[in-house]
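Omission of a single protein chain aside, the complex is shown with its protein chains in their original locations.
First chain written, first letter: the chains are A, B and C, and each begins at residue 1.
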């Protein structure tokens, strides 16, 4: 169960950066769901590097669905989506020199030297492409059920995007953008900042804020399978994520209970909370308000400055200066992976509660 | 699998605040482990209310081990630990008036009016007592393997504790305290603050910082079962936790890659990182450095001020003023639940990797 | 996950023959299900020894539901059912002399001498009582959905009961009997045979045939989670079961394909098979016909004849003659455990497919 997640909707992931192919097996979807391969490709495109703010590696994410889809609809049996690796250079990797803050060193110890070190191997960000492909199916199903998911770049170092205002409009706005910032001025400011950081051979991180709109009330369980537990276990699957918070999150510490309790009220006959400091979740269970999640993406560890490291063969201290193609920032590309993981999580929980026909 | 967590070390939780008993079934421990019931009781005592900063409800946490332990050692078959409920008053609950920011309303919808509403029912913080009992066994096993776990109160509103300095000493210091603050002056300041907040009928939250020391390298998996995924899914099981971060966490956004990459170096023949901004985890896998986790505990939702809520029977807006026994702060009591959940998580992963004999 | 089974309806089992209590935690049932404790007790009574064909140990199976049930209905949170142990004699057990064909020797090796050997410890048939309590809830829910489950004693050595004729009537007949044989003459013959075997200090086994009637079409998955896989994994949980077959089972080997293929036909507008040699399952999936399962229960290993064994302390060959209270046959008592395990399995699969509201 190391590369498998989900109980009623399960995905199983495989692949390495420089192997023959990467892919995912999806099971748990009922038969008869129309698969929108155009949407799948458009989601994959959001993960692709583009412009000066990304690596210049040209990744062809041409996916092939080899099973589980027949006449454009799910058959009810496992779906296998595969992406062949083509663009990799069989280049100059130095497995004996682990890159700081990458998984190189832990992989070397854990896998005792047998790891596929080429291009980061299984740890390559590229392996998230099949997650995006799988996620696009989940997003599409949820959308048809009225559940919308969107993520914007809340912060890039000191530059901060505005808050979600009209949730539905803003989610649509997010989902139509490659660089998902709500405020256009901030968008340009962030892009410029990333370019500058990149030109300076450095990298920068960001905070992504996600919203799940129109979540049914009652999803999530007390304690071990709280909605926060479930969502965080999906989101921390993404390598660069180092923190997750719901609603006010860490800011709760700055307030008294009387300031941040979400009082209840009836509006138009519906019970809702006057504020949403808890981000749509009480006691681990959705309360019907928008679910608000922030994820921090650390600065890309690949920078072009000289860094200290060790030589695993000679066991001596040394330095390393990376060359090649790297991203000065990845949070804008991680955005669609976040959306995908959220969708896969939420759909799993909905199928658990409502049964597989929920998807239809 | 709603009240069950863990793959190779599994716990199954049950109980309500005012039911006959609460308890936990533990399975996956090999035979022959000496059970230290004195330590178990001392851990339960850390969760008990004490002093003016806690509820005045006197909770007797007298546990009974009804199976799985014979002649003070584990038998290798499931352990059942039970705590009988005695102290509850069959008091004046108003299930029709959901308390703001509690689970009352979501429970009412999810369980369609059949929930045991007395004292919060299954959502009561009291249900974490069996977790602490189970966790004490895991903590004890890990300690014998040299893996130490400790948590201090990093922040209570504006008051901030010092950082971990000597990890081993500080963990021992934490574990010997009821109110776990490293700096004694800050400890007094925080307690005084909580008392003031409580006197003002309000409540306050905090940030807990945990350390796992001497973690073996190589625990955790890429992607879905990253160490962050695993730990966060355990920690978000605790109702009041609304954010989790590892290492620098959300502070990563304020720094460039060159500032926060953890460079590698050889010291005394061992490879380690010069800094520990990643909190002991790279690519989802432990790197041998101390694992550093921060969890935010929101202010206790039970406050004695008048609050807006709705009447579920009449479907009208109304107000509610709580009476009875409540905590102005719970983060100091949540601390031992955090330690317990971390220990149960880490032991599960170690058994998975090394087999059940790891525990011996 | 060693003492836990079920994905959407989960049971967690604990206890030893001579410990303080035995019990089960059930999770996954939605709120609002009326719990029929009278039926629960009547099912537990079917498992109790009775008459000369059983042990003379008087077992009080007075269960207590300590959580998860409020005002006689499920609350939606975990249910804990406990049975206190009272009747055990703190008698003359010889842990150094493993009883042939019991689990004594394997337990001794697996648990390295720490096992609770008193009365068979965790391996005691008594531990199946909580399974029966849990199963009674599942049987009751399924019955309300029209799905009936019943088991008769197909064979006791050479004595064979008649086949199921009218399935519904025969299932009701089974469920109303303590010694569940359809043909009354055969019933008397079997009881007499067991008494004779017991008087001769020996024991005897049997074949139980179970039927699941009105099974919805489409339950079960191809390959790993076939209905046969699921049902067999539940049924082989019962210690004495050494074989399981569906439909013709092993008798398939004696026939050509043309003799045993189940041809399809339309009767009254419904598609069904003309014969039911496949026992209601094709390709791992229910086909709507009655599901027919045979389980063989081996002769009780506890016999009063002198048997060869080894002394684990002196490591010498020796003999052992059991004394005390033992059953010459247990298959008639195992019957209700079989029904319970089948019901827990089928309900889990139905909840998976249809969602938790299936139970309502």
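We take it that contacts are C-beta pairs under 8 Å (C-beta built on N, C-alpha and C of every residue); 3 or more make two chains touch, one makes a residue touch a chain.
Note that this is a predicted model, so its numbers are computed, not measured.
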Touched by the hidden chain, restricted to displayed chains: A, B, C
Given A:40, A:53, A:79 or A:219, the one touching the chain that is not displayed: A:79
Contact residue for the chain not shown (choose from C:34, C:64 or C:106): C:106
Residue in contact with the excluded chain [from C:9, C:174, C:244 or C:359]: C:244
Chain not shown, touching residues in chain B: 7-8, 77, 222, 351-358
For chain A, the residues touching the chain missing from this view: 1-4, 6-8, 10, 12-16, 19-23, 25, 27-28, 30-32, 64, 66-68, 70-71, 73-80, 82, 110-116, 121-122
Residues of chain C in contact with the chain not shown: 1-5, 7, 13, 98, 100-103, 105-107, 109-110, 122-123, 127, 155-158, 197, 202-207, 217-218, 221-226, 228-230, 232-234, 236-237, 239, 241-250, 252-258, 260-266, 269, 271, 273-274, 277-279, 282-287, 294, 296-303, 305, 307-310, 312, 315-317
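Following the convention adopted for this analysis, only the chains that are shown with their structure count from here on.
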Gap in Å, rounded to a whole number, between the CA centres of chain B and chain A: 27
Averaged-CA centre spacing for the pair chain C and chain A, given as whole angstrom: 46
Chain centre separation in whole Å, for chain C relative to chain B (CA means): 39
Residues of chain C engaged with two or more neighbouring chains: 7-8, 77
